[in-house]
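Reading through the C-alpha cells given below for one structure.
Here the complex is missing a single protein chain, while all its other protein chains stay put.
Then we have chain A:
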Amino acid sequence: MLTLQCPYCGVWAEETELHAEGEAHLKRFGPGSDDADFESYLFMRENPKGVHLERWRHASGCGKFFHAARSTTTLEVFGTYAAQTLEPPQDIKDKISAKIPNWSWREFS
C-alpha cells in the first residue's frame, strides 16, 4: 500500500486517507486560448512507465492538496512537496536523479 507524508500536517498517511487528484503541474488554458492548447490542457495526460509527478489530496486529514514524486514501476516514493509551486523542488529532483539518471517528465528532468 502507498504511504505518503503530507507536507502540510506531517502525517504519514496511507492510501485510503488520501485521494488521487491526477497529474501535477498542469498549466491551465482557459477562455481566449487556442483550441490545440485547450485540448491538451483538458485531455492530454502523461502515462509514464517510471517517474511520475502526481497531485494528491489529504482528503480525510487536513484536506490540503500536495504533490508527490514517485515511480509507477517500483512504487518508490521520491518525496512529497507543497502544491504552491510550478515545478518540483531541487532536492526532489536530486533524489530522483540519484535513483534514475536521465529521467524526464514533461519539461522537467
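Here is the rule we go by: a contact is a pair of C-beta atoms (placed from the backbone, for glycine too) under 8 Å apart; a residue touches a chain by one contact, two chains touch by 3 or more; residues count from 1.
In this section, contacts and distances are computed from a predicted model.
Chosen from "Urease accessory protein UreF", "ABC transporter ATP-binding protein", "4Fe-4S ferredoxin-type domain-containing protein" or "Sarcosine oxidase subunit gamma", the protein name that UniProt gives for the omitted chain reads "Sarcosine oxidase subunit gamma".
Across the interface with the omitted chain, chain A contributes residues 8-11, 13-14, 16-17, 59-64.
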